[in-house]
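All protein chains of the complex are present and in place, except for one that has been dropped.
Letters A, B and C name the chains as they come in the text, with residue numbers starting at 1 for each one.
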Amino acid sequence: MPSVQLQNVGRRFGGVNAVGDVTAVVPNGAFVTLLGPSGCGKTTTLRMIAGLESNTSGVISIGDRIVSDPSRSLFLPPEKRNAGMVFQSYAIWPHMTVFDNVAYPLRLRRLTREDVRAKVMRALDLVQMTAYAERPAPLLSGGQQQRVAIARAVAFEPSVLLLDEPLSNLDAKLRDEMRIELRALQQRLAITTIFVTHDQEEAMALSDRIIVMRSGSILQDDTPEGIYFRPSTLKVAEFCTTSTIIPATVVASRPGTRSRVLEVRGDDWSGMVQSATDVVEGAGVSVIVRAESIRADADPASVSGDQDIRWRGRVEKNVFRGFRRTLVVRVGEIAFTVDAAPENDIRVDQEVTLSVSLKDTWSIPAAAAAASATETPL
Amino acid sequence: MPSVQLQNVGRRFGGVNAVGDVTAVVPNGAFVTLLGPSGCGKTTTLRMIAGLESNTSGVISIGDRIVSDPSRSLFLPPEKRNAGMVFQSYAIWPHMTVFDNVAYPLRLRRLTREDVRAKVMRALDLVQMTAYAERPAPLLSGGQQQRVAIARAVAFEPSVLLLDEPLSNLDAKLRDEMRIELRALQQRLAITTIFVTHDQEEAMALSDRIIVMRSGSILQDDTPEGIYFRPSTLKVAEFCTTSTIIPATVVASRPGTRSRVLEVRGDDWSGMVQSATDVVEGAGVSVIVRAESIRADADPASVSGDQDIRWRGRVEKNVFRGFRRTLVVRVGEIAFTVDAAPENDIRVDQEVTLSVSLKDTWSIPAAAAAASATETPL
Amino acid sequence: AAQTPEWNRIVEAAKAEGKVTLYSGHVGVPYHPEVAKMFEAKYGIHVEILDLRASDLAERIRTEQATKRIAADVILNGAGTLWLMKNQGVLAAYGDLPDLGRLRADVEKDDARLPIYIQGYGIAVNTRLVKDGERPRSWKDILDPKWKGKILADDVRSLGGGSTMFATTYANFGREFHEKLATQDPQFSRTVRENARRVARGEFAIYIPFSLPDLLLNKNLPIAGITPVEGDVYAQFDLSAVKDAPHPNAARLLMNFFLSEEAQLVYVRSARVPTIKGLESKIPADVKDIVTAKLLGTSDPARIDADLKLANEIYK
């Protein structure tokens, strides 16, 4: 199975720069996710790889073959790229039945009747739609249509699979199952897969690597853990995690186990935080603490000793969300977002002690943070 | 603002019973969510309330007014129902700009130019789309279109708001923000809101009540906590929570604090579980333990004493999902799903002790479970 | 014209009616409006002219009569068609007109049909393809085998010049003439208006029957019109008053006006033969040959269906 390479790929629509300058490699057989806010260029990137949109600059290769290079007027049409794609709008053909929709790419490849039947039914089985095979496509619910689109994209075992928010209309249960099926299929056939999602958790659970995009360019290209625990910019942290960002000043800096450790001081608090790089004394940093790594205790005494930083604040909100409960706790200027256990009995207006341990902290130099803050919004 | 009542409402499409027999009341100003697997009839129910689909049986009322009653050939057309709706397919008008799309319902209501402008901009602001006001609708990305649909539905302050998966194409960050905005707006204007989502967490976070549907009928209509902690059937538990279901036999039964407590025995284990009802000795029950309430410890000694039931098993999978890590632990026949902290260092193939405390358990008599299991799938 | 008091009363009544409507079934002739203008100038009575194809005209008149919504006062049409209409009972007698006496004795007329002009049909040849000496001089010359495949003809199986020629030549030369003509493989065309041009362009050498007044429309083209020695086939055009017409007096006044010298000369100038006496000296030189040509005959309206049947038999 081929790898997919993007080199300085860009796409302008008239005055709009939908994709700026993207360079990335999706290795052979890997599962890579494009993650980013709405309108950041994910769909456009995927379409360029599929050959549905021509890049206005840069080079796209699949395997050893350059499939698009506008500077040399080179462009391989989509049907030659052997890519399966799920469209954000599903693009189910309304004049066909479910079966015919899925069978279409197979029939194009001149498979025998039995093979077509077998593969279609296998693909429909994967998405739990066998019972609907003979239904005309427009009579399906939104989620059912989306599942047909997935079946159609995988049925012919393409060498590259491009998925544009393929699970967005499915419920968590089904989504979980489909994720597992999709991942299993992808690994069994070693299909190079590029997946677009707006769901961070899904991205983390499925991907070998995640490419975080914003305003048409790549912010970070890393493993899920890298993105999650060691975001390179504030934007990534904000987008990929539920975190609280606290400004602080560096007091001292020393090497730690996995990264450097900074001693920092904020309003009324001080403590140790991790950092990717050394930061000079006196410089500002943004400290990042993730919601699920903060403990909230009504009784300060119950906070265990291995927690490195503590704050005291007042609970402003308490939202039940099923398997977790989100608290908003105000500490001076800053509103902390804290994940708590669902049966937690902390009430609004209660005073609580928040604490976090060194290994759950991260920090980014304020200069970098400022730079990314001045970035013009799309 | 009016309430919405459904009395024995059903809808057949030829041979398909899309909605069976739904009876529910959405109180004045409440925020109620329809939750259920793909194809269970959520969209159809919403469309019947909007007047886009006529119910083939039953009575629908909005406020004091019966809006649809096929037995009396009574049917109020959609434009008389003053409902705002976000369609699963967005239904953005491609021949209009973003502004005109949102202004449409306002202009129909003959507002002055300035009022229209002000309200449109306020609605666009709500969905962070002011910068796109003059953009033709087809040039938006999927998520942007969805946001325009939301703005259009709320701009004219309808008395009933019907939302069909309005946030499905937004990223978690934006979705969180939009949820908060939506909820605030709904509460400020006290709009009776019916929300369809496939996202359990979202349903829990937003709703006053949740109606869980399956195959066209209602399984449970309850508060988020009720649904989550005290599911009435196994189906609800399976759909709304990530739980492990363990068969067991009742040994004894006694009243507990919030519910009855059963003493049960399974393969190689025994313990106390909560139950809604008394169950006779010797009868079977399905014990439900939610993934986030199970502790997994490599060292059995570190399990604290207040954990009521324990199992010992082997880790089969360990999936990083950002703010949590999902373990699959095999105990005999049963595969437990366990949520662990993201930095957890438990590895695959390791032996772990699982434990859960009484307050985190729930059980359902096996008879009821069996009944719902034989239900024919749609 | 004799100014009898009775006629004066009719003139006054006509002026009181103020207008008269003429349905014309001879669409190809642009001269009726000219005559109408003269009439208007003379009497101050407005003439409305409606151009209709002969069959459409017949149907409109019939419908108007059947529903008593009569708009037409006077009809101008081929003598044969008017004969048929007369038999349908939709025409009125025109009665005594002051200028009736001017009519030539040799034109056919009756109490309902007033002859106005005659149009002659001869043979047209392409002057480039047919040398002067080779031109046919008689209708029978076209039977010469050298013209085989080179003759364009109005369809003899359809009403108009073609059927008139068929009926006349059949009556005069017999069936044999047509059986021979059929072996010449004439190309039948129904787009009559194009035929002269097609010959001029050289598609065919000969065109029959050629409406000789059309020579005026094709002046600079390589086409010549020939009156055969036996004479031209002709069609006569008549005026009739409509039964229960809304303006009966104006109708009669108009009909009478068509017999005036000025009106007749309009048609003479277009190379059509007048129906009144005494114009011989006033025929312009360029149309003299055509207007004074010998006439062979015309078709008999009573035999229309029979002739068409014959034509269909002979020309499969």
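Observations on the model:
The rule is simple: contacts are C-beta pairs under 8 Å (C-beta built on N, C-alpha and C of every residue); 3 or more make two chains touch, one makes a residue touch a chain.
Here is the rule we go by: contacts and distances are computed from a predicted model.
For the chain that does not appear here, its UniProt entry gives the protein name "Iron ABC transporter permease", which is one of "Iron ABC transporter permease", "Nitrogen regulatory protein P-II", "Hydrogenase assembly protein HupF" or "Sarcosine oxidase subunit beta". Partners of the chain left out, restricted to shown chains and counted across the full complex, are A, B, C.
In the complete complex, the residue from A:78, A:226, A:247 or A:284 that touches the missing chain is A:78. The omitted chain makes contact with just one of the residues B:85, B:248 or B:352: B:85. Only one residue in the set C:35, C:52, C:224 or C:310 touches the chain that does not appear here, and it is C:52.
Residue A:51 is the one among A:51, A:166 or A:271 that touches the chain missing from this view. Annotation for subunit A: contacts to the undisplayed chain at residues 50-54, 75, 77-79, 81-85, 87-89, 91, 93-96, 104-105, 108-109, 136-138, 149, 152-153, 156, 162. Summarising the interface, subunit C meets the missing chain with residues 21, 27-30, 48-56, 58-60, 62-69, 71, 84, 155, 157-159, 163, 187-191, 193-194, 196-198, 200-204, 214, 217-218, 220-221, 301, 304-305, 308.
For subunit B, the list of residues touching the undisplayed chain reads 47, 50-52, 77-79, 81-85, 87, 89-95, 97, 104-105, 108-109, 136-140, 142, 145, 152-153, 156, 162.
One rule holds for everything that comes next: only the chains that are shown with their structure count from here on.
Taken pairwise by the contact criterion, the protein chains fit none of the simple patterns, being neither a path, a ring, a star nor fully connected.
Mean C-alpha positions place subunit A and subunit B at a centre distance of 23 Å. For the pair subunit B and subunit C, the distance between mean C-alpha positions equals 90 Å. None of the residues of subunit A touches two or more other chains. Subunit B contributes residues 13, 35-39, 43, 88-89, 131, 139-144, 147, 165, 168-176, 198-201, 204-205, 224-225, 228-229, 238-242, 290-293, 319-324, 326, 339, 341-343, 359-360, 377-378 to its touches with subunit A in the complex.
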